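Below you'll find the structure I mean.
As you look at this complex, bear in mind that one protein chain is not there, while each of the others sits in place.
Presenting subunit A:
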């Protein structure tokens, strides 16, 4: 819980990792390239005093994570989003099991999400069932740019992907976090395109699709889809840290999201350990739309911030929000400039 100026904020960090990107675990040059790419994200958008040495960033361990999230970082509940990358890292970058074992040592702190890959076919479906049972999965994180042998990625609309989504529905896995990356099969297509989300969101109205990075770098396509599909959400990982280095751009992105979606479908995430939740949360609670943009975009209220920081994700995962940080249901208008409610499917 974070308290500032008499306002309480219940914090659900919807996207955290415990990874091992150390040289010992790197399987090849791609693993090295991957962690260095993450490190550049970290260095580029963190305030100087929050930048870690590369060695720490590669492998920071359980004690650091627990202190950063829960002692220093105000987080009440953190959602582990696994990223396997077994073609790049010998033991995987960050698997469900690694997250799960840590979560079991700290009851009530974490939600453990799983993952699947449609290219694993029938065997993968059985593995998903076991994973769901073992870790009581309510969500999965899918990385469509994951490499597997000669394949450089997949789409949500691939035949086998539908089979896995059906299985999720059957297993009670309601929350599908979608993470796009730079590659896909076939490579001549735009790998960041989120059009496939549109199709599956329509086909599976009981599932929630949380698009990580709010579709960046295709914010406009994400907004266009999310405004029409009420079960599409935006996760703010990667968008959040712009609040420090480019606050005007951050304001634009957030207010565009609030215009096209609404304040109930945007969730806070640090993408820890790429960024530390403490400074993100402090800056976000202090944040206001720059004055010269308020005429166009309106302003942010504490209730909107409360929803984004925790209440919205709490609803997705049935997490109880303490009374002092709850938002009354009648509060629905995020800004003066909200222009479109989600279209109701016919």
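Following the convention adopted for this analysis, a contact is a pair of C-beta atoms (placed from the backbone, for glycine too) under 8 Å apart; a residue touches a chain by one contact, two chains touch by 3 or more; residues count from 1.
Operating definition for what follows: contacts and distances are computed from a predicted model.
Missing chain, UniProt protein name: "Iron-sulfur cluster assembly protein", from among "Iron-sulfur cluster assembly protein", "ABC transporter permease subunit", "Penicillin-binding protein 2" or "High-affinity zinc uptake system membrane protein ZnuB".
The hidden chain makes contact, of the residues A:47, A:61, A:172 or A:217, with A:217.
Across A:185, A:204 or A:284, the residue that sits in touch with the chain not pictured is A:185.
Those residues of subunit A that touch the chain absent from the view are 29-30, 33-34, 36-37, 40-41, 43-45, 150-152, 181-183, 185-192, 216-220, 223-224, 242, 245-246, 249, 252-253, 256, 259-260, 339.
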